[in-house]
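Omission of a single protein chain aside, the complex is shown with its protein chains in their original locations.
Chain naming follows the written order as A and B, and within any one chain the residues start at number 1.
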Amino acid sequence: MRSETALVLRKLAEDRLALVGLLIVLALLACAVFAPWLATFPEAVTEFNPAHRLRPPDSVYLLGTDRLGADIYSRLLFGARITIAIALVAVGVAVAVGVPLGLIAGIHDGVASNLIMRLADIFLAVPQIVLAIAIAQTLGPSLPNVILALSATFWPWFTRLVYAETRSVRNETFIEATVALGASPARVVCLHVLPNIVSPIIVRITLGLGFTILTAAALGFLGLGAPPPTPEWGRTIAESREYLPDAWWYAAAPGLAIFLVVVGFNMLGDGLRDVLDPRTRRAGRPRD
Amino acid sequence: MSAALLEVQGLSHRFRLKDGRAVRAVDGVDLAVGAGEILGIVGESGCGKSTLGKTLIGVLGADDGTVRFEGAPIQNLDGTALRAVRSRLQYVYQDAGAALDPRWTIGRSLDEALVIHTALPRAERDARVRETLAAVGLHGDQLSLYPHEISGGQQRRVGLARVLALHPKLLILDEPTSGLDVSVQATILKLLVALWKQYGLTLLFISHDLAVVRSICTRVAVMYLGRIVETGPTAGIFTNPRHPYTKSLLAAVPLPGGRRVIDEAWLEGEPPDPLDIPSGCRFRNRCPMAQPLCATDDPTLRPLAPGHNAACHFA
Partner (left out) sequence: MTELLAVRDLIVNYHSERGIVRALDGVSLAIGKGEVVGLVGESGCGKSTLARAILGVLPVPASEVRAGAIAFGGDNLLTLASAEIARRIRGRRITFIPQDPYGSLNPLFTIGQQMLDLMHWKSPRAAAAGRSAWPAVLSRYPSARRAQDRAAILDMLGAVQIPNPEQALAKLPHELSGGQRQRIVIAMALLPQPELIIADEPTTALDVTIQAQILRLLHREVKRRQVSMLFTTHDLGTAWEICDRVVVMYAGQDVEAAPTPAFFAAPRHPYTSKLLESLPRTDGVAQDIPGEIPSLIAPPQGCRFHPRCYFATTECTITRPPVSGGAHVVRCYHPLGASTGVAA
């Protein structure tokens, strides 16, 4: 599969929007990983300096300070860690639950399949943010609960996607041919069906990461995220409301960060969708 | 005829539609395939020849009837028992390119058959794959390619190699040459005959192409609307067809350099809706010889010459 990976990367490099998206996502990762070194005031997460509160951006406080005198730039960097952690764990759990359920529902006909899909439909019937708020509210504000709320609302998307893709791949001749060859159902599903639906799952994961970050920020904004003094982006915007419009940087910096990251994931996801689309990829040799 | 390797009696498969109606795609087929034969199953699209093949190997379930392979019934087996049969009874798909996983290399696809059916260690599997690959006329360096990277003719060879590695007894070939250019078709047919001899195979050759069937098969069965209407040795079927459908089918085949089909009498009309098969003989609506008897009595296959049967009251 090496040649195919190379092809995907080459095509991705030709797609300018996807490349910008990829750069933004990589920048976010770098911020999260190197936060202690990039931060000008690494202690700003826990130590405050009330004397310097609400300073506008200058050469010392690159993005200004907040109501407690903490450096917003440094808090943003550490906030990236939380953002990434929430998004990865929440989407990871959603994939771990949603994909197997989708496969089971897609392969089997009958009661199990119907049960799974109707359950997914019930989750999908409630707007995701409302459901997440309800779950987070019930369980109480904490980081694990935010993640739980996001996973609980996101898995049906993967189930639906995998179900639909499995149904279409299941009808392909090579699946029937593998069954006719004598392969066991487990072999057919794990080695033939799943690898052939990986591309749309990857696209959905990428788009889902951006969407989850947005939802997590919304929960933080509503006070349902990690409790203070966690430097969570959504919570920071919520805090800034009292000081607007005078301390404009207070809201602008985290707002812009959320915006950029979500747009970045979306551009990367759209680019991947084009690149991984089998209709463009399988255009191999013409008929001989 | 030698002892039957595959015996089919009254086999039926129905496709159920959402509105509750059923298409009788295979409708009471009787057939015997002797060891070492190349039996051609010919018929036009929709006659049920591919469905018959898939019902024989159990990809589709049998609604009625029995299939005996090497003496033991194999219809509607499942799980381990079915897998055990499949190492000796294999199906080669019409669209060889589509029958290979697009994400797997040729080598991995070929190896898979052996992984499923044998307990051979890797080195022996490799040797077997290379040996079969050579038998179908491909090179070892093609093992690392993907299905879309090789030509249609080569894809057919890979499809053959994949099942031949198992050393099967009976191969069901679904339209093995359709969609190929004549020169490639000739190559594949030559290869099939060579493999038939080399591996001591029995072949069930499903095809719509009468000229190809005539050139390669030892015996022929003609299908019409889910039923076999005539069987016999190839020479008998082609030089002395008895069923009126076989006659009109043969009359419609162009013969470059010979008589012109468009100048002669030919079959009028189109096959009836498979949801609404006529009473009695299912060919009677298009048959130039139809009599009142044909509307009431469904003719069964009856012997007309040694090994030559036809399902017609007036054959």
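Rule of thumb we're sticking to: a contact is a pair of C-beta atoms (placed from the backbone, for glycine too) under 8 Å apart; a residue touches a chain by one contact, two chains touch by 3 or more.
Values in this document were obtained by computation on a predicted structure and should not be read as measured data.
> Could you tell which one of B:72, B:253, B:275 or B:293 touches the chain left off the display?
B:253
> Taking the full complex into account, find the residue in B:22, B:261 or B:305 that is in contact with the omitted chain.
For the chain that is not drawn, the touching residue is B:261.
> Which of B:83, B:108, B:167 or B:208 sits in contact with the chain that's absent?
Here the residue in touch with the unshown chain is B:208.
> Would you mind spotting which of B:185, B:202 or B:231 touches the chain that isn't drawn?
B:185
> List every residue of chain B that touches the chain not included in the displayed model.
44-45, 151, 153, 181-187, 189-190, 193, 208-212, 214-216, 238, 248-249, 251-257, 260-262, 266-268, 270
Simple rule for what comes next: only the chains that are shown with their structure count from here on.
> Averaged over CA atoms, how far is the centre of chain A from the centre of chain B? Could you give it in whole Å?
51
> Hey, which residues of chain B end up touching chain A in the complex?
54, 57, 59, 82-83, 86-87, 90-91, 93, 95, 98-103, 112-113, 116-117, 146, 148-153, 162-163, 184
> Considering only the defined contacts, which chain A positions touch chain B in the complex?
Checking each residue of chain A against chain B gives 1, 172-174, 176-184, 187, 192, 195-196, 278, 282, 284-285, 287-288.
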